[in-house]
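Notes to accompany the following structure.
Taken from a larger complex, these chains appear in their original positions, while the remainder are omitted.
Letters are used for the chains, namely A and B, taken in the order the chains are written, and counting of residues starts over at 1 for each.
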Amino acid sequence: MASQYPPSLRILLPALILVFEIAFILIFYFFVSYDHPRDLAIYPAFQDVNVMVFFGFGFLLAFLRRYGFSSTGFGLLLAALGAQWAVIVDGFLFHFSDGKVKITLQSLLTAIMSIPTVLISAGAILGKANPVQLILMALIEVTVFATNRWIAVGILQVANHLSLMYVHLFGAYFGLTIAWWLHHPSLNQKVEKETSKPVSHLFAMLGTLFLWMFWPSFNSILIDNSRVKSFAIYNTYFAIASSTIAAFAVSVATSKNGKLSMAQIQNATLAGGVAIGFSASSIQHPWTAMTLGLLAGTISVLASVFFQTCLNPFLGIHDTCGVHSTFGLPSLLGGVAHIILIIAEQWRSSHQSDWGYMALLALGALSLSIVLSFVAGLVTGFLLISKLWKSPPATKYFDDQAYWEFPHLAVGY
Amino acid sequence: MASQYPPSLRILLPALILVFEIAFILIFYFFVSYDHPRDLAIYPAFQDVNVMVFFGFGFLLAFLRRYGFSSTGFGLLLAALGAQWAVIVDGFLFHFSDGKVKITLQSLLTAIMSIPTVLISAGAILGKANPVQLILMALIEVTVFATNRWIAVGILQVANHLSLMYVHLFGAYFGLTIAWWLHHPSLNQKVEKETSKPVSHLFAMLGTLFLWMFWPSFNSILIDNSRVKSFAIYNTYFAIASSTIAAFAVSVATSKNGKLSMAQIQNATLAGGVAIGFSASSIQHPWTAMTLGLLAGTISVLASVFFQTCLNPFLGIHDTCGVHSTFGLPSLLGGVAHIILIIAEQWRSSHQSDWGYMALLALGALSLSIVLSFVAGLVTGFLLISKLWKSPPATKYFDDQAYWEFPHLAVGY
């Protein structure tokens, strides 16, 4: 009979993260230096993004009844380690000159804005992977996503701020592919530990609301032109507000007894912010943003019903947090809408010079992200199932007690 | 014997909010367009106000032991729907030119700043109305409050930023009048579901603190002159700090056994911010703001004791969240103090030309808000008690399970 206890990470986890941290310090010593600042005007919105990345995503994942410590704690660990690695990778690809990576508030910001990929992927495998696996995933994912951005910006002429809007898409499909590798037969039955309790849903609501409120900052912060920036703020606001309406409406309508599902509300209210990402800076009319948000919220709820009951069991994918319906599909919808809007916009304006070319480039960037996330996810997932990483036994899935000390086991829990 | 189950909202709720949302999109399509931005300098404070409206008020109402999902979820729904409607109504009344409503960050902001009326009114009838009734209330209230502002600004020469300081007064009395209509004999006995538990009070404390901290942003954001703006920040800060002291002092002093009441603390600490609203931009000395805050906090605690035990049962009003003592009376105090300060200020200065006229205008604006909130509340309350809206039976008051799915009924709740 197998042990009831998960393997101890007492050596492996500290060794791994300390080696990485010391390697980071050495790389910083030789290659990274501070640049004279261009401007600190974005600092307040930079803090909004920080709140989203370090607080919002972690608490969004805190909905499981026995996994709040891991959701919020590992979220912080992944973000703190991932952000340092992203500064390095991003730096070498985008900010390298005279043998040095130059750090500015903008470069620190883009590094932090890459971290949602990691936290979204972590949402797909939440409760099924240990922190060692999560960290390895984070470092690989940050690297591949930076490469993705580098190809998109350098070859496919995607604007720098737009290249970061692929985080949701990339994170979702990368994570889902890993979830496919990590699948375990016992996951077909939903166990008690995989459910929520009211208080954990309220913590998740906290995370949801801070993501919701600061999403306009995320979609607009990297835009310099103040007119375009203000449009990105307005569009995100209207899209996320109307996806909230759709979330409530469709959640009630698809429930047998006409009741709302808190999990669907938490996920689908954010779908509008995800979907508008690609076109927040180019949409000129609020009604377009509202329509896109309404669609995104509707699709998100419908997908969460369909995926969780039909598609995922069929494909053998267990998506703990529903990242496919929260981030994957809405982002895909947003990518397609972006291409349609490029075509529509060029059609309307007189100079029809290059609309086909621009739409093709946008399609190429979208396809690139999808393909790269799948391929990288396949390789990463294969690496993560190695016995080296001491993954937890299925009986310890979704359980904080596998990784955290409790003074009195299970008291008050 | 009546059914134990509340009527299902499976058709009514989605139909209602989707019809509204689609109507909004059509109105936006024909009448609303983005304006070139004047300035994005207020964006950080705009986000503070967002946190107050979308997070603070919702969590302030999360104090009931079994009503956290509804408090925070419906709060988000009302704010997201109400803000879109407020953009339209405000737009037609204040920002309409060349056949188009022009959207700027300022106009979006004033729309959002009108939403506290709705959330305060919702606090008075919290747990007793279903989301359909809340939404109807929200749309009517936003309309009437915008009209109130339009009369105040256009006829009574109230400054635009001051016209938004009536939100607390308007929301409180509008909500109390509706609470009078919704009164049910069973509410005279406080049931277990109407109480709090420690964890729900901590969530409410979260909401309280974010409202508390960002109140200076709310009272100052619409002021352009940087000297006046800074005075509004300081005055709000000192007023809300001293109302906090009063809240603690009076709460202990009025308790039989010398203990603090968390509900009183949460409400009365905010009274200073409410009361200083009207005069935050005109008070020249910190001691005036502190005195006003001290008075507001004292009155708020005393009123909460007196109203809940004597006046409300006598009048047949059940005020779930105590909005009368938190927002109603402190705002009334602030309005009266504003008039007195106008008179005192003009008295002191040599040119005594028009102090009487200005004081009369301020009195007129205050009276207008009170009268309009009562009349509109009377009409709205009458509409809301219609059987069309499938209001919940009294046995399902204060109970999330009337509207939200729970995997295991009542487990861990």
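Operating definition for what follows: a residue touches a chain if its C-beta (ideal position, glycine included) is under 8 Å from a C-beta of that chain, and two chains touch if they have at least 3 such contacts.
Since this is a predicted model, take the numbers as computed values, not measurements.
Here 2 identical chains are displayed in place, and the whole complex they belong to in this file is assembled from 3 copies in total.
Convention: only the chains that are shown with their structure count from here on.
In the Cα superposition of chain A onto chain B, the rotation angle, rounded to steps of 5, is 120 degrees.
Here the spacing of chain A and chain B, counted between their Cα centres, is 34 Å. Residue ranges of chain A in contact with chain B, taken from their complex: 44-45, 48, 65, 195-199, 201-202, 205-206, 209-210, 212-214, 217, 226-227, 229-231, 233-234, 237-238, 240-242, 244-246, 248-250, 252-253, 255, 257-262, 265, 269, 284-287, 290-291, 294. Across the interface of their complex, chain A is touched by residues 8-11, 13-14, 17-18, 20-22, 24-26, 28-29, 32-34, 36-37, 40, 43-44, 47, 50-51, 54-55, 58-59, 62, 68-69, 72-73, 76-77, 80-81, 83-84, 103-105, 108, 131, 199, 203, 206, 400, 403-408, 411-413 of chain B.
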